[in-house]
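Here the complex is missing one protein chain, while the rest keep their positions.
When the chains are written out, they are named A and B in that same order, and each has its own residue count from 1.
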Amino acid sequence: MGNLRSSRLVTVVAFALSAWRSRRGNLPLPRLLTVAVLLYAVIQLLSRTGILNGYFMIIINRSLVFVILAVSLNLINGIAGQFSLGHMGFAAVGAYVSGSITTLIFMYTSEQVASIGGNIVFVIAIIVGGLAAAVVGFLIGFPSLRLKGDYLAIVTLGFGEIIRTILNNISVVGGPRGLLGIPKFSNFTNIFVFTFLTIVALRNLVQSSYGRALLSIRENEMAAELAGVNTTRGKVMGFAIGAFFAGVAGGLLAHLLQIAHPTQYGFYASALVLIMVYAGGMGSLTGSIIAAFFLTFLTEALRVGIDQLRDRVGIPVGTEWTMVIYALLLILVMLFRTDGLMGMREAKLLVIDERKK
Amino acid sequence: MKRFASIMVPAVIVGGIFLSCSGGPPVFKLGGVGPVTGEAATFGASTKQGIEMAVAEWNVQGGVLGKQIRLAFADDKGDPAEGATVYTKLIQQDGVSAIVGTVMSKVSLAGAPICQSYKIPMISTASTNPKVTDVGDYIFRACFIDPFQGTVGAAFSYSDLQAKTAAVIFDVGNDYPKGLAEFFRTKFTELGGSVVAFEGHATGTTDFKAQLTKMVRAEPDVIYCSDYYNDVALIARQARELGFKGPMVGGDGWDSPELTKIGGAAVEGTFFTNHYSKDDIRPIVKDFVAKFKAKYNADPDALAALAYDATYIMLNAVKTAGTADGAAIKNALASTDLEVVSGRVKFDANRNPVKSAVIIEIKGGEQVYRTTVYP
Partner (left out) sequence: MDSVINAQQIVNGLQLGSIYALIALGYTMVYGIVRLINFAHGDFYMVGAFAAYGAFYLFNAYLGSGGVLAFVVLILAMAASAAIAQLANRLAYKPLRYKPRLSSLVTAIGVSMFLEYLFSALPVIGPNPRGFPEIIPKRMFTVGSAEISNYVVIDITVAAVLMVGLTLLIRRTALGKAMRAVSQDKDAARLMGIDVEKIISATFLIGGAFAGAAGLLAGMTYPRIQPYMGILPGIKAFIAAVLGGIGNIPGAVLGAYIMGLAETFATSYNSLLGEGIAFVILILVLLVRPTGLLGEKTADKI
């Protein structure tokens, strides 16, 4: 229904963006955009014709949300060289803030009004959720000024758990029942657009002078400081920006599942995102994108594969073995591709061509 | 190009596996969902056993609609996002006509809108949050909702146990114990009793002494603990160590053979509300307990019984409907009137079961029937 209208919207936004970008004349956005639009069109077509059923679409949607989470964590861990173990805490803030906004507004609105103004309110809610997460990220960024590596890891883990505990104890947002009745606004189209914009924004950021400043902090903080990089600002802003996008992802997920629950955002979930960043390659956005897709699909392939083994081949394995295999594969990837699938490299598509400057 | 390849290769592999599922004689496809891995795995294991046993029994008797029943069971890992994925998988990929599951309310709440939109009837086995069935007319449940058990527990404590003061302890990270605890407090206060302590604890903790010390010092006549058996057993032990000698009361989460194994003497003289009693003379109960023991070499817990019942209720509705059509099954479900392990089940207008509760006492390490409470 709304798909046709929203796909038109995508095209308009995309062209506006590319026009703006090409006027600045330094980015191969049209090429990336073309690929994105093509990819979108192909998936949408396959979905419409029923070749990709609802199951595939939900896996794709979840993969896209994981892409946002992974690339934004990569900004903090891979690019800025900090170490966050509480990334899902930011996603929780985004999910709860944006979910509260839409739930509250549409609780008192007729369905008609909702269908007209829904998407605008949704986009605003998602962005406000992201901003709220950014504020939290900004605060959490401060310990990074004094702490490094393992200590920072444990503090961010602690912050993530504190956010979860707080959510468990606020009855307005449901406490341990979770935030319920969130309207279903997320769909493939808007998740795709948000993912695309996130990738473009982070790519531009990483390959700007600011991004190089972040990289220099990772490589050698003292040298960066001596070279005139404002490391304080760099680190804190790295956290804030990464948190913003994690908040956006959280908001999208909440509006996809129609529920936000504290247990979704614990250490375990953060570890899954962390694994994606490492499996893809620290510092490589391309790697994070691939890993997010690959690991999400892998989980499902294992689920189906185990069923097949049992039903067709007759090996008596239960679903409980899927996660054993998943963990084993993860260890193997880390052992045999220690630098991740992509290392530090980026796909050509995501590299800003210096010659065009 | 490399990026495309990396995305498309697994996609194609997965697709290939998916497409290979077809063929064979006609079957009725039933979906089952439960948390088989993750921290709620213990609930999922029982749930899976209950559903599998019920399906096997129906198949021995010729299945349903003249076809054998094929159960497609999926693991939701106790996570809403996984839940949404597996409900969609069961409906879209496996082509099930009805779904039994799941346990955690948060996961049922993510799955219910999907079942509702595809018009696939769903019966949750153990999600007690009242909001679950509010999602739509295709969503049912086999268990009590929060208010009922908390209220029954409070009335029993106040009237039968003559308790005037109560202390409450529950898992703050889990909505089921929290809901029960809150309704207990409301009812107990309403009856004229006073709640002298109302203490939460974190999920997965093993040390409850900080809370219990405070509770025991308030000298309550009764301790109400709405947790699952694994926590209850430790709480009972630690409460006794701290010198509490009075009775303890709880909900159906207590029903597990492990309660007395872990709790030992500490759970003697405690009471809990449940769906049925194992010494119930009804043949259906005796049968269920005996068969479960024979099949899995263990006593069934409440979650297994509820999953078994939910499967029976669903398959019975399919039989009544005489078709695999979702709307027809839904209508048949709504007019259910069936004798199952947990009593005679009918559904009210909100698709919640109307059934009685029993109160069980732990005596000599055994579960003993005490009384029946009608809604």
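In this section, a contact is a pair of C-beta atoms (placed from the backbone, for glycine too) under 8 Å apart; a residue touches a chain by one contact, two chains touch by 3 or more.
Bear in mind that the values here come from a model prediction, so they are computed numbers and not experimental data.
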Given B:Gly243, B:Gly322 or B:Gly365, the one touching the chain that is not displayed: B:Gly243
Residue, one of A:Ala132, A:Val155 or A:Val206, that touches the chain absent here: A:Val155
Candidate in contact with the missing chain, chosen from B:Gly204, B:Gly322 or B:Pro375: B:Gly204
Candidate in contact with the missing chain, chosen from A:Phe83, A:Tyr265 or A:Phe293: A:Phe83
Hidden partner chain, touching residue among A:Ile51, A:Ala327 or A:Val351: A:Ala327
Missing-partner contacts on chain B, residue numbers: 36-39, 41-42, 44-45, 172-173, 199-202, 204-207, 209-211, 213-214, 217, 230, 233-234, 237, 241-243, 258, 261-264
Contact footprint on chain A, counting only the chain that is left out: 77, 83, 143, 146-147, 149-151, 153-155, 157-159, 161-162, 165-166, 168-169, 222, 267, 271, 274-275, 278, 282, 318, 320-321, 323-324, 326-328, 330-331, 334-335, 338-339
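The definition used in the following text is that only the chains that are shown with their structure count from here on.
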Where chain A and chain B are represented by their mean Cα positions, the distance between them in whole Å: 34
Chain A to chain B touching residues, read off their complex: 53-55, 58-59, 62, 168-169, 175-178, 180-181, 184, 253, 256-259, 261-264, 286, 289-290, 293-294, 297-298, 300-301, 303-305, 307-308, 312, 318-320, 322-323, 341, 347, 349
Residues on chain B engaged by chain A in the complex (per definition of touch): 2-3, 6-7, 10-11, 13-14, 17-18, 20-21, 36-38, 41, 72-75, 77-81, 83-86, 88-89, 91-93, 105-106, 109-110, 113, 118, 129, 131, 171-175, 178-179
